[in-house]
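All protein chains but one are shown in place.
For clarity, chains are labelled A and B in written order, and residue numbers in each chain start from 1.
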Amino acid sequence: MLFYAIQRIGLSILILITSMAMLFTALKLIPGDPATIMLGSRANAEMKARITEQLGLNDPVIVQLGTFFGRLLQGNLGTDMWSQRPVSQMVLENLPYTLVLIGVGLGWAALIGIPLGCYSAIRRNSFIDKFTGVISVGTISIPSFVVAIYAILLFAIALDWLPVIGAGEPGDWNDQVLHLIMPGFALGLGWVGYLSRIVRASMLEVMGENHIRTARAFGLPEFRIVISYALRIAILPTITLLAIAIGGLLSSAVFIEAIFARPGIGKLIVDAANMRNFPVVQGGVLSTVALFALTMPIADLLVAWLDPRVRATL
Amino acid sequence: MGLMGLILVLVVVFCGIFSQWITPYDPFKIIVPDRFQAPSLVHFMGTDNLGRDVFSRVIAGSRIALSVGVSTIATALVIGLALGLVAGYGPRWLDNFLLLIFDSIYSFPTVILGLTVVTLLGASVATLMFVVVVIQTPAYARLTRTATLSLKNSEYIQAIESLGASNLRIIALHILPNVVGPLLIIASMDIPSVVALEAGLTYLGMGIPPPAPSWGRILQEGFGLIRVAPWIVVAGGIPLIITTLGFTFLGESLRDMLDPKLRRIV
Partner (left out) sequence: MTGDVLDIRNLSLRFESQQGAVHALRNIDMAVPRGEIVGVVGESGSGKSTLALTIMRLLSGNAVISSGAIDFCGADLLKLPEDDMRAIRGTRISMVFQDPMTSLNPVRSIGAQMADIQYRDRTASAAQKRRKSAKALQRVGIPDADVQLDRYPFQFSGGMRQRIAIAMSLLQKPELLIADEVTTALDVTLEAQILHLLRELRKDINGSILFISHNLGAIAEICDRVVVLYAGEVVESAPVGDIFNRPQHPYTKALIACDPARIEKVTRELPVIAGDVPNLHRIPEACIFAPRCAVAIDRCHTTRPADVLAGREHRARCHLVAGARP
């Protein structure tokens, strides 16, 4: 089991390194003065000089590559030229907000989507099944930022029930929860549909297998068969598919954070991008890539933990 | 469901192609005295803060959305197809190398990759299209590669190889036709996400620069004015919903109809 974990993480690290190398290369390929590219035309000469010195932009490429990775290993993501703060600190400040948002969004989507998918599989072609099917396709395809804007229009402007801006007062739980409702809703809406579809497909496949028939032949209650026998198996590919789609979740989170002016990695990147502040963008991007790269092995490990067949092959 | 999708798609495509002729007003014309008019018979979707007719802007936006969507996907298809064929048919190390590149691009969440590129290259139509192509190509390349590999090892191809056909000939005559069909369907299902990506990036100010009436631009402007002119935001969202729903419904029905064949390749 340990060896398996190491293998999966190793592969992810390799991909991570390649991504970062690509980012680095991309930077080098763009014509023009690196300092200007990274900081935009608003930067003054002093900032440019500082960044040139800090990143060694005039050194040979190999040296730069080395310093780049060396710094990364130390957790040093560079310094923001405008505020003189370490980027890693900025990232760490904002990351928890994003994680909470993603957690809430995915959480409610799972709470509703998975049972809906199960029900659709059991009561195939019922009204709820067909209705869910159409709604799912609909909600999956509508962009999350459109949902967010319309939600704001309805719940904040028209009805004035919920706050729009920010994450709420620190320390005030109720306020923070209130501020999470709309963003979480907008983030998770498309995922309710996605989850219910993949759970439905998985369940249909599992419920048709012989061992379910055996369980019925022993007179086990249908509820127990669905949950302990069928869902237990059907959830496994669902977890894997979820992990693959996390990238989309992170992308949506960027929009949600920008629209609701919530602190988070997404907002960090967007604000920095608007200011052409590349070091911060880079730091934020690298953290999201790392986050994303970690989800696959975590999902695989989760599946291995749940599925004794996988455990046995390790 | 598919029928509704087809209707929606046709509406959008129609607007896109004929937008110049069907807009009731000039989308760019600024008439300051007319600003902030709520939707009415004169201005179907009202006017924005510069007096521009929102409905016309929406229709004009369809041209942008569609042209960006189709051209970028087409480009990504061609490049992805080529790369996938190379990866499938070429030497092992090349395949591994390309796979690594693809997976690395994959590991960037879409929007974030977009933001990064725009930071470096500045916001413009070209940058946006470049971003989309970079994002979409790995998916198509991977699909092509998988199909190529499985076809390459099939007995049918091996028989032809043993008859002395050159690799190029095999690729062109036998593998390509089998791959293109399903690939096209999958690509057409990506149109909604590309349109959404363009709108999203433009909304953040990172996409197509003003005054082009991209739907994302309309949403962005509308959001700032949401309390005084809520109709702008509504107007901006509707075409996006129509487009995404339409293409997705259509794509789903198409996929259902062709499912057994699709499974073979994918």
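What we mean here is this: a residue touches a chain if its C-beta (ideal position, glycine included) is under 8 Å from a C-beta of that chain, and two chains touch if they have at least 3 such contacts.
Keep in mind the model is a prediction, meaning the values are calculated, not measured.
K.L.:
Mind giving the shown chains that are in contact with the missing chain?
P.N.:
A
K.L.:
Touching the absent chain in the whole complex: find that residue among A:Leu72, A:Val91, A:Ala215 or A:Ala304.
P.N.:
A:Ala215
K.L.:
From the list A:Tyr97, A:Tyr194, A:Tyr229 or A:Phe255, pick the residue that touches the absent chain.
P.N.:
A:Tyr229
K.L.:
May I ask which residue of A:Leu14, A:Met47, A:Leu162 or A:Leu306 touches the chain that does not appear here?
P.N.:
A:Leu306
K.L.:
If you put the missing chain back, which residues of subunit A would it touch?
P.N.:
209-221, 224, 228-229, 232-233, 306-309, 312
The rule is short, and it goes like this: only the chains that are shown with their structure count from here on.
K.L.:
Report the inter-centroid distance (CA atoms only) between subunit A and subunit B in whole Å.
P.N.:
Between these chains, centre-to-centre, one finds 22 Å.
K.L.:
Going by the contact rule at the top, pick out the subunit A residues touching subunit B in the complex.
P.N.:
14-16, 18-19, 22-23, 26-27, 30, 37, 134, 137-138, 140-143, 145-146, 149-150, 152-153, 157, 247-248, 250-251, 254-255, 258-259, 269-270, 272-274, 276-278, 281-282, 284-285, 288-289, 292-293
K.L.:
Going by the contact rule at the top, pick out the subunit B residues touching subunit A in the complex.
P.N.:
1, 100-101, 103-113, 115-122, 192-193, 196, 199-200, 203-206, 219, 223, 226-227, 230, 233-234, 237, 240-241, 244-245, 247-249, 252
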